[in-house]
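Up next, chain A:
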Amino acid sequence: MIPGVAADFSADTIWVSVVKAVLIVVFLLTSVLFAIWFERKLVARMQLRPGPNWHGPFGLLQSLADAMKLLLKEDVTVTNADRRVYLLAPMISVFCSLLVFAVIPFGPSVTIPFTDFTTPAQLTDFPVAVLYILACASIGVYGIVLGGWSSGSTYPLLGSVRSTAQVISYELAMGLSLVSVFIMAGSMSTSSIVESQTSLWWFIPLAPAFVIFLISMVGETNRLPFDLPEAEGELVGGYMTEYSSMKFAWFFLAEYIAMLNVSAVATTLFLGGWRAPWPLSLVGDGVLNTGWWPLLWFLAKVWLLMFLFVWVRGTLLRLRYDQFMVFGWKVLIPFALAWVVILGVFQWAGLAGVTQTQMIVGILVALAVVMAVLWLWPEKKPTGAEATTDGEGGFDAFAGGYPVPPVPGQTLPPSPRARRTVPPAEDAETRTATAVDDEETR
Partner candidate 1 sequence: MSTFPWLTVLVAWPLVAALATALTGVGRGRPAAGAASGGGAFSAGTARTVALVGALVEVALVVGAFLAFDTGAAGTHQLTETYPWIPAFGASYAVGVDGVALLLVALSAGLVPLVILAAWHEQGGDAVRLRRYLATVLVLLSFMVLVFTARDVFLFYVVFEAMLIPAYFLIGGFGQGAQRRYAAVKFLMFSLGGGLIMLAAVIALYLQVPVDAATGLRPQDAFLTDNLTGLALDPMAERLMFAAFFLAFAIKAPMFPVHTWLPDVTQNATPGTSTLLICVLDKVGTFGMLTLCLPLFPEASRWAAPFVVVLAVISILYGAILAIGQSDVLRLIGYTSVSHFGFIILGIFTFTSVGVSGSSFMMLNHGISTGALFLLAGFAIARHPRHSQLVSDYGGMRTVAPVLGGTFLVAGLSALALPGLATFVSEIMVFLGAYGRWPAAVLVAVPAVVLAATYVLLTYQRMFTGPVGAEVAGAKDLGGREKTVAGVLVAALVVLGLVPGPALDYVREPAEVSVELVGATDPQPVLGAAEGSEQ
Partner candidate 2 sequence: MSNPYVPVLVLMGIAAVLALGGVGASAVIGPRKYNRAKLDAYECGIEPTPHATGGGRLPIKYYLVAMTFIVFDIEVVFLYPWAVDFTVLAGFGLAAMLVFLALITVPFVYEWRRGGFDWV
């Protein structure tokens, strides 16, 4: 029994761990195969086409076939590649992505059929499990960076740098959104966090954090609409342009496992992990939360999120890179920070014995103040413009017939696209404010 961890691994021996580990890997590989099929099928349906339907029932074996094909493909190593790194990169990617599931609880402690041996449905857990997850995710980035860099080619390089930038940017938002969970759960051990969601799943009280997490997890996994590192239109294949055969397959695999990982994490931290959804949790005072049932709920939730991934992909367009970064830095992170502060204050108020009603009153007062302020506030210039307001403005972006960058002290004329960019934080507020005072005037 490790302090600060709910699950009890005292019974596990090394062999149990080995079995569990193998199971995890198998689970991941199979679910990736399934996920590929799942995605293609789903997207196809969204686009009103059949999708893979030749190999096996419903084309289920399609992705298996692809995998085999990749295995048999020629393994090319481009000439001006840095061989060792080039070889290492995909391995790093897949290696790291495989590790995350070590601390994901599939369920409570289960009894192995035909034995009386009970063990948690989880490889292992420790007080800093989530930190471990983040660590694995971060190291996974190295795979991408090194892959792109070592290819010795321009597109991969740009792709890798892009992906690094975006992954780290969204990692911040993700990390910040997790903080609120830790505040509520008072622990970073996955099993304890699941334990703490017995009564209430965190995605309800922590809805903002959950939303942020969802968005940033899409960014983190380089999925549409955030798949800029491998934006076909701009960068051919992105960081894996120069890869072929199994090396390519590993990147591919890593990407899908990453999806599974973040889904599983989201499930564990926000969706009550293996716990049965509300009405079912009441059946026979929680009998569905015991035995092998939880495995079902867990997978259901994970695949729900996977569906979300595909759905988003099928629906949204790819962002432009600057929009994307701006969104990450100017919207997600400020919101995440603000949310942490707000949550902290309220939790503390709760500790200090402030009653719900008082809190609500407080909120209303605060809102009133904010509104008043915003109402009196002169309408602001969009923040983007001030960045370069130093010095005298006025500058012809096409002086001499071809586009030139502004030098310090010159301001760009407001871009026509500016309207279409995602509005930064306080713009949103101002909008609400104006709406409000419209009402008041009305």
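Candidate entries met the following condition: all candidates are chains of the complex that A comes from, given by their letters.
Note that in this section a contact is a pair of C-beta atoms (placed from the backbone, for glycine too) under 8 Å apart; a residue touches a chain by one contact, two chains touch by 3 or more; residues count from 1.
Please read these numbers as outputs of a predicted model, since none were measured by experiment.
Touch, as defined above, links chain A to just one of 1 or 2 in this complex, and that is 2. Against candidate 2, in their complex, chain A makes its touches with residues 2, 5, 9-10, 12-14, 17-18, 20-22, 24-25, 70-80, 82, 87, 90-91, 94-95, 98-99, 102, 123-126, 131-132, 149-155, 157-158, 161, 164-165, 168-169, 171-172, 175-176, 178-180, 182-183, 186-188, 236, 241-242, 245-247, 249-250, 321-322, 325-326, 329-330, 333-334, 337, 340-341, 344-345, 347-348, 351-352, 383-384, 386-388, 412, 415.
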